[in-house]
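A protein chain is absent from this complex, but the other protein chains hold their places.
Every chain is named by a letter (A, B and C) in the order it is written, and numbering of its residues begins at 1.
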Amino acid sequence: MASSCKLASRDHKTDDTIVMIGNVEIGGKHPIVIAGPCTVEDEAALLEIASSVKNAGAKMLRGGAYKTRTSPHDFQGLGEKGLILLAKASDKYGLPIVTEITDPKDVGLIAEYADMLQIGSRNMQNSALLKAAGRSQLPVLLKRGFACTINEWLLAADYILSEGNPNVVLCERGIRSFEDSTRFSLDILSIAVVKKMSHLPIIVDPSHAAGYREYVASAAKGSIAAGADGLMIEVSVNPETALVDGRQALTLIQFSELMVQLNHISKGIARSVSVSESN
Amino acid sequence: MASSCKLASRDHKTDDTIVMIGNVEIGGKHPIVIAGPCTVEDEAALLEIASSVKNAGAKMLRGGAYKTRTSPHDFQGLGEKGLILLAKASDKYGLPIVTEITDPKDVGLIAEYADMLQIGSRNMQNSALLKAAGRSQLPVLLKRGFACTINEWLLAADYILSEGNPNVVLCERGIRSFEDSTRFSLDILSIAVVKKMSHLPIIVDPSHAAGYREYVASAAKGSIAAGADGLMIEVSVNPETALVDGRQALTLIQFSELMVQLNHISKGIARSVSVSESN
Amino acid sequence: MASSCKLASRDHKTDDTIVMIGNVEIGGKHPIVIAGPCTVEDEAALLEIASSVKNAGAKMLRGGAYKTRTSPHDFQGLGEKGLILLAKASDKYGLPIVTEITDPKDVGLIAEYADMLQIGSRNMQNSALLKAAGRSQLPVLLKRGFACTINEWLLAADYILSEGNPNVVLCERGIRSFEDSTRFSLDILSIAVVKKMSHLPIIVDPSHAAGYREYVASAAKGSIAAGADGLMIEVSVNPETALVDGRQALTLIQFSELMVQLNHISKGIARSVSVSESN
Partner (left out) sequence: MASSCKLASRDHKTDDTIVMIGNVEIGGKHPIVIAGPCTVEDEAALLEIASSVKNAGAKMLRGGAYKTRTSPHDFQGLGEKGLILLAKASDKYGLPIVTEITDPKDVGLIAEYADMLQIGSRNMQNSALLKAAGRSQLPVLLKRGFACTINEWLLAADYILSEGNPNVVLCERGIRSFEDSTRFSLDILSIAVVKKMSHLPIIVDPSHAAGYREYVASAAKGSIAAGADGLMIEVSVNPETALVDGRQALTLIQFSELMVQLNHISKGIARSVSVSESN
């Protein structure tokens, strides 16, 4: 059960790491929620989402400008134009931004606009990208490769930590299995395993795991109760017309309702935490 | 996303099925907890466990008398002697019994002692056993095959339901994946999927999924928050000396502490349920 | 890499086991081919198949009379009527029969008609069935559970061997993975692993692994070259109208053409074996 990681290991650092993104704390007393569209497509929609999720208690805004797509024929994101829109929404609503990086050469540009770099599942073992993220000054959200073990995930974190960047947050987003009624199988046990093996915070992305919005709330509640340090949830003004992954995005109303339920659950767990603004 | 099952389908029966085992209700307002040793080995230990889990709020007692073991060289259970011990503990503490059946010919004998038949993961597609359980008068706990889809699981339930036995409870117990830090990967999303596709109740066995006791509480809390109708948890007086699966059993003290936490979480979810005796 | 099996282990018995079914030898110098329909449906078709595969060089006839189906609503086989048809074809063309057993109580009846019992993938860990097959006098074809490790497979063989029946032939038939362009993933490496760990013969069923007839010949040739002791291949007079698994059955002409190619490959491997009648 031991991991072969070094810097990410609980043996290397026994106390929990808390990662600060602006004034948002991940890995501390309160689990936090990051919300936003899968991909930035439209300014008005992005501002409406930012306003709505802020009111519901989200602490950070997510949105893709550079996407890792399985097919080169699919929409690859707005690029810098998307970053500018994200920064605008961030300023207006006071929500730090996390956005995906897919090429080592983009680190400088993205760092001008974003508060946290996301390394996607398909790039978890892209060592050039891990090292580039490690050399930046930004906190990094490291998604688990959808067919990588927890040990491999912590070794990928070691690539970032080895470059002198201590601010890594892990994100479980579902693993590949034979089950085909969901897009991936959310590995809920990874939360407890990571907490034992590593000092790094771990959040959960139930949206990409489930692939269907009707299963997202259940998985989100389960993750918080299981001890996750936060959630990353996709929302959309109009999920059915989204260019990317609309089938898994919550509507703004569904998101607000979920946040109320998450608040109740947070109060019920030993950490006695809360996701809401007022707690 | 649709299942090809018929009788187990939500389309066939829209309202939730509630299964009664004695006066215990599974699938109703309150999630319930079934606890006990993996395998019945010793009378004194079994009575101590029954007493302790009863006090902590468990509603039913589990314990194996006939085991499906991977190897013929491993301990296969005490057989009828184990059933007699279970019945004794059941009478003394008012806890209905669920125990595994592995051979169609044993239905009659087991029905004399037990309140619910368990069909194990390795027998989920054993159609002769499914039919025999369907012909009995007892409620059936149907564990998911560790590499079977949810659709195949509901079709296995259809084998039981087709014989005229409507009292089937599903039990998610982890699926096989590449991850090797846990024995199986607990498919937390299966809870929401089953609730959408089927009217049958679903409980979760975090012990067999995790394989290591330090991960059981996290998964148990996550499952209740995600909407499971109950849990089946292994406990042991002395886990380290158990002949079978001791590494995953909670101690009696750990179990009692977990029950308190589960109570707090139950209060936090929309169903506003509780696992404790007094609620 | 060591297996925990005992009787099936190469450590227990160093020389290769050869299993005789009538005068057909599995595990000896020549790989053999078993062919037939997935399920016996019709006398005329069965006789046509038997005649044709015999001419093409097949040594045994397969056909299901009792089927393990995922759904209780699907065709379950003709039962004893199917056995009678198989025996008739066997007598007429001198091809020993292998057929599936799904319930321990059927051993006696099936033994009256068949020459070899098949335990299907979904029953590989059905210990009651394994033991019943072990107590019979018939050779047993033990298919690998589609999500069972090679070690678990050899332990299942141990259940049969432990009852005093030494005549077990293993059959790799594909394992479950995330790949969805084929029904299962054929684990070609299992051939070399089994040969190292065990003394038992191993054959391959490329039809159930592939699930589509256009991929069967490639996998069949690969399996023989990799060292398999034989193949089990589905054929059909009219695959498109078969009640069960027609999509994966070869036509009689495709089968004959494949047999010619297999003969060429057999001559090319170190064992210098052949599947044809004249060798």
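We take it that a residue touches a chain if its C-beta (ideal position, glycine included) is under 8 Å from a C-beta of that chain, and two chains touch if they have at least 3 such contacts.
This structure is a prediction, so every number in the text was calculated from the model and none was measured.
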Among the options A:Asn23, A:Ser71 or A:Gln137, the absent chain makes contact with A:Ser71
What residue numbers in chain A mark contact with the hidden partner chain?
4-6, 68-73, 76, 102-105, 122-123, 125-130, 145-147, 152, 155, 158-159, 162, 176
In terms of residues, what is the contact footprint of the unshown chain on chain B?
147, 176-178, 180
Missing-chain contacts mapped onto chain C
1, 3, 147, 149-151, 175-182, 185-193, 195-197, 209-210, 212, 214-215, 217-219, 221-227, 261, 264-270
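Operating definition for what follows: only the chains that are shown with their structure count from here on.
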Could you name the chain whose CA centroid falls nearest to the centroid of all protein CA atoms?
B
Fitting on CA atoms only, what is the rotation between the copies chain A and chain C? Please report it in degrees, nearest 5.
180
On chain A, where are the residues touching two or more other chains?
147, 176-178, 180
